[in-house]
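This is the structure, below, for whatever I ask next.
Here the complex is missing a single protein chain, while all its other protein chains stay put.
Per-chain residue numbering starts at 1, and chain names A, B and C are given in the order in which the chains are listed.
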Amino acid sequence: MLVVMNVDATQEQVDAVSAAIREMGYEPHAMPGAQRTAVCVTGNKGPVGRDRLAQLPGVRDIISVSKPYKLVSLETKTERTRIDVRGRIIGGDELTVIAGPCSVESEDRTMAIAERVRSLGVVFFRGGAYKPRTSPYAFQGLEEEGLRILAKVRDEHDLRIVTEVLSEETLEAVAEVADVLQIGARNMQNTALLKKVGRCDKPVLIKRGASATVEELLMAGEYVMSGGNHRVIFCERGIRTFGDHVRNTLDVSAIAAVKAMSHLPILGDPSHAAGKRHLVPPLARAAVAAGADGLLMEVHTDPATAWSDGAQTLSIEEFQMLLEELKRYREAFTPAPAAT
Amino acid sequence: MLVVMNVDATQEQVDAVSAAIREMGYEPHAMPGAQRTAVCVTGNKGPVGRDRLAQLPGVRDIISVSKPYKLVSLETKTERTRIDVRGRIIGGDELTVIAGPCSVESEDRTMAIAERVRSLGVVFFRGGAYKPRTSPYAFQGLEEEGLRILAKVRDEHDLRIVTEVLSEETLEAVAEVADVLQIGARNMQNTALLKKVGRCDKPVLIKRGASATVEELLMAGEYVMSGGNHRVIFCERGIRTFGDHVRNTLDVSAIAAVKAMSHLPILGDPSHAAGKRHLVPPLARAAVAAGADGLLMEVHTDPATAWSDGAQTLSIEEFQMLLEELKRYREAFTPAPAAT
Amino acid sequence: MLVVMNVDATQEQVDAVSAAIREMGYEPHAMPGAQRTAVCVTGNKGPVGRDRLAQLPGVRDIISVSKPYKLVSLETKTERTRIDVRGRIIGGDELTVIAGPCSVESEDRTMAIAERVRSLGVVFFRGGAYKPRTSPYAFQGLEEEGLRILAKVRDEHDLRIVTEVLSEETLEAVAEVADVLQIGARNMQNTALLKKVGRCDKPVLIKRGASATVEELLMAGEYVMSGGNHRVIFCERGIRTFGDHVRNTLDVSAIAAVKAMSHLPILGDPSHAAGKRHLVPPLARAAVAAGADGLLMEVHTDPATAWSDGAQTLSIEEFQMLLEELKRYREAFTPAPAAT
Partner (left out) sequence: MLVVMNVDATQEQVDAVSAAIREMGYEPHAMPGAQRTAVCVTGNKGPVGRDRLAQLPGVRDIISVSKPYKLVSLETKTERTRIDVRGRIIGGDELTVIAGPCSVESEDRTMAIAERVRSLGVVFFRGGAYKPRTSPYAFQGLEEEGLRILAKVRDEHDLRIVTEVLSEETLEAVAEVADVLQIGARNMQNTALLKKVGRCDKPVLIKRGASATVEELLMAGEYVMSGGNHRVIFCERGIRTFGDHVRNTLDVSAIAAVKAMSHLPILGDPSHAAGKRHLVPPLARAAVAAGADGLLMEVHTDPATAWSDGAQTLSIEEFQMLLEELKRYREAFTPAPAAT
């Protein structure tokens, strides 16, 4: 850490900063510069009492050097993490594709979608039984009935279930059905929920919050890992910007940055980012090209009558065409690991 | 609602849109323009099947006319809501000031702060027993012990307690102590928690999420009100922007806009927005000048050793000076209600 | 256009709106809805007096239906524009690669870079003679001397020159050397300059401003085209967001959206978006995967001693590797045109 003094800071003020650092058990190193003095702090393993130093007279700024994440860091574990979900790997050589409707709908429709996506070689199925909606008057998901249908999808087709957990109180029920527990963007900093999934034995897919920095996304992973659950998968699904041509701005640089900073896998969600069907394929391709380990996509046998998010949902035919493109792409081009 | 067709949409496509609208039970009104046709939908009381229409051939765009919020709207209830918290009103003529430390600290320190702020005429006390932190390694609050201390503050001083509820599972315990339940910015779209506080009989203070639109903030209030709890207070605490000179950008226009759109009170939180003590007083003044019904502020007898957020916490002396300014301000100037 | 009335608007207010619309020479169509009335305006070819209507009593909102751009629109010209730059096409089947140093440096170094990139098959050379810098104390470019060196690059190697024009007063001198005039992000809404390049006979590459919407980018193109210069190329170079892991957030969805809205070509600039060399290749791949017609990239024989932007500049070797990947990518995968 570096404590930057004002241009007109007195020697007494610099000394007081040094004394406070020493009192905290660390080493101060005053560095007189041409314009101003800075005091380096060494010997600290964890966070220093930053706030206290910031308030001493003559202090202008405090600059952190260390990063706050540990367990998720590629500096801590230099080998990429491969997550085994009932025999299928997320974070391995193969592109992971997770597909299905936005919400679990009636049993018939859901089973029909499941059958179609499975027939295309997909082995991960998505679908929300509990839906976080902006309006309390919008469809909130089929809830328990939705879980029952997902269990049937899981048992009758060879599909691994990825579904959102919205609430501490329904976590147990969701975890009985889910192969991967999804934390949605709105709950990325719901620390109570993060702590609780950190004690589960199911992999956790964490979607980046709409205004979360990459560091905050990594820290959400740190919450889960520090609870003992090391099977964490990240997902970039678009951030909130001034842009009004899409629902969210897919930040492909976050995908590349997470690959350079963490050993954990990261997926892209082009559907929620695009918000419009015709933009889903280019965003899917871009996410993969930026280094994503896979994609989470909304697919439906009849998008026009989907119960939610229909406008951004691919038809089976559109999805099949995209899968083939991605396959061709992946054959032509295996992304080299981004070096730091 | 308005369905905008492509420039080259055929008459058949326009007719298909009209037929779909009729099938939904509404009235279509095709409006041929100079460049393109638009179809108005009338007769709908709630949301129309927007996604379905968006997917019909020849449709370029769907434009909503109605706003999704009802119970919070000033159009629904034209009289301002005054919320009685054990004899003190939020949303009335008097400016509400809620002050206290970021986190509840030891009993001695917390009681000392409580005594000092009460002696300045403040009747609402803030302090977190449960803290949502970006890092799992940061201080997470005193939890149950914190609640016990807050109960003592409430019982020994004439102070109303405003404290954050982080989790469905601790809601009951928090509600026993709190006079006002705070939903933090990170949980503004935690719909499970919003639904649960909607069934409580305690007023709820909802902080705007760092990337929530004003409409989304109002919808969070709608979640609580539609659950039966009509005592909702909003709070602007700064949004996330590219700006790097403060922790968050205090959006005073949101305060003015909420006053123009909703009958519910709204406060400002200059401490979290500023992130630096010397910017707290100007932001406090600006929030009040924009029409805020009150302020939520971090105050401590010894900010330099505060357990969290010390750098943005006012000392008792600074706080007292600010209170006097705000009093003078309020006497000189009662904000006229913003008209729509 | 649609004029939305307040819930409690009177019939007189609706009539007054209709009368005002009629007075402007258009047709009003009052649509009484379940909650409120909206008045559709038809018969207008250009912008209606929006501000005047917005101010009539009882009016809540004005909603535009038409888009403000015309000449750049894919609805106006449905065929993709191919721009011929001395025998090489931008916007055709081949990926356009524009490479070179951030600033033009000494003649020797610049010629050496030019030779190397040309030897890799590149036919467009970039390099700034005039540099827009945040600080007046930073290197502002070699100016006239830089232009002289660029002319030499152009004449001695078979390279087309893409260079920024910063100022109306130097436009003539720049246009003598440049094959493509670049308008930088900071000047995207410098309308005086846009009008002036609109009267030039050189193609114009317009970089998206850091906080420009896609519509504003298109309108900048409209400025140039309406001046008579129809050879416009757009470039996405990253927008300003709260993200702090890169210099700018490359908005690949803008690339896909521009392809769906306009007939003009669009390139990606991964160097300025990334700000860090190791993130340039993944962003380059993502831009191409999203549908970019080409890339603008900073390349240097010795990035470590580059006079500006060295940290985001690729070495010749890194650039060569990336070119090969992109070639393989392009062979495997020709992007289907995004349909609206």
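Note that in this section contacts are C-beta pairs under 8 Å (C-beta built on N, C-alpha and C of every residue); 3 or more make two chains touch, one makes a residue touch a chain.
As the structure is a prediction and not an experimental result, all values here were calculated from the model.
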Selected residue (touches chain absent from view) among C:10, C:64, C:119 or C:305: C:305
Of A:109, A:126 or A:240, the residue in touch with the unshown chain: A:240
Candidate in contact with the missing chain, chosen from C:81, C:96, C:163 or C:187: C:187
Sites on chain C contacted by the missing partner chain, in the whole complex: 46-47, 50-52, 54-56, 68, 132-138, 140, 166-170, 186-187, 189-195, 209-211, 216, 219, 222-223, 226-227, 240, 277, 303-306, 308-311
Interface residues of chain A (partner: the chain not displayed): 2, 4, 6-8, 29, 31-36, 38, 40, 42-45, 60-61, 63, 65-66, 75, 240-242, 340
Chain B, residues in touch with the chain not shown (by the definition above): 211, 213-215, 239, 241-246, 249-257, 259-260, 273-274, 278-279, 281-283, 285-291, 325, 328-329, 331-333, 335-336, 338-340
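Basically, only the chains that are shown with their structure count from here on.
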Interchain contact steps from chain A to chain C (minimum; 1 if touching): 1
Chain nearest the overall Cα centroid: A
Centre-to-centre distance between chain C and chain A (centres being mean Cα positions), rounded to whole Å: 30
Chain B-chain C separation of Cα centroids, rounded to whole Å: 38
Rounded Å distance between chain A and chain B, as computed from the means of their C-alpha atoms: 26
Junction residues of chain C - those touching two or more other chains: 241-242, 340
